[in-house]
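Let's look at chain A:
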Amino acid sequence: MIALFFRDLKLSIRAGGGAMIGVLFFMTVVAVIPFGVGPDLNLLSRIGPAILWIGALLASLLGLDRLFQAERDDGSLDLMLMQETPLLLTVFVKCAAHWAATGLPLVFASPLLGLFMNMSELAIGATMMTLLIGTPAITFIGAVGAAVAVSLPRGGLLVSILILPLAIPVLIFGVSAVYAAIEDPAPFLPPLMILTAITLFFAVIGPVAAAAALRHASD
Partner candidate 1 sequence: MRLMAEGLSAKRGEDLIFNDISFVLDASDALVVTGPNGSGKSTLLRVLAGLLHPESGYLKLENCPPEIGRPSEVSHYLGHRNAMKRELTVAENLSFWQRFMGDSPGGTGVAPAEAVAAVGLPDIAHLPFGYLSAGQQRRMAMAKLIVAYRPIWILDEPTAALDAGADRLFADLVKAHLGRGGIVIAATHQPLGLDRTKDLQMTGFEHLAGDHWHDA
Partner candidate 2 sequence: MMSHAAYVFTSYGIATLTVLGLIAWVILDGRARRRELVELEASGVRRRSAGQASGETP
């Protein structure tokens, strides 16, 4: 299992890997927003966390369809299905590797982009924390979409359409946690706790559904 984790990590860093694309897309999206919204700083600082979160959501959705597609194309998915180790665990490790390769860089890039959005240190800290907790949930739900769309020729686009409605709670609680941190009256902890609960919930549902979908999609 650890071998799979490090192999996937090595793969995504190597030439063809998706790690860099996710972060670059995240940066371009966030960098473009001020041109649309206009340069006045207090507006930007108010919508900053929301923009960061939406950028992170779209960026992680971007790299998801390659999650199983590459394995299926070169035949290693068949071998993974056959192994004694439960498919659930293999999918979980693959999601963890994918998150480490694409989700984590987003978290590290968010402070830099937070400055773009003229966000206060508190807001940047809160955004980083919520992104750290929230992005795994997106990867786990995305795994279900990727597994469902693995046998489709143009599955990539379908993944984001299928997954977006399911990722809305993560976005809602992520951003509301950050706003709770900034404006004093609202407490910071409850939304954060609910966000963690959602991530843990999807950490179970995601691999289970993805494994079932993979087993049925292998023709």
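What we mean here is this: a contact is a pair of C-beta atoms (placed from the backbone, for glycine too) under 8 Å apart; a residue touches a chain by one contact, two chains touch by 3 or more; residues count from 1.
A word on the picks: all candidates are chains of the complex that A comes from, given by their letters.
This is a predicted model, so every value here is computed, not measured.
Engineer: Out of the listed chains 1 or 2, which is the one touching chain A within the complex?
Structural biologist: Answer for chain A among the listed options: 1.
Engineer: Using the touch rule from the top, collect the residues of chain A that touch candidate 1 in their complex.
Structural biologist: It is residues 1-4, 7, 10-11, 14-17, 73-76, 78-79, 81-84, 218-219 of chain A that touch candidate 1.
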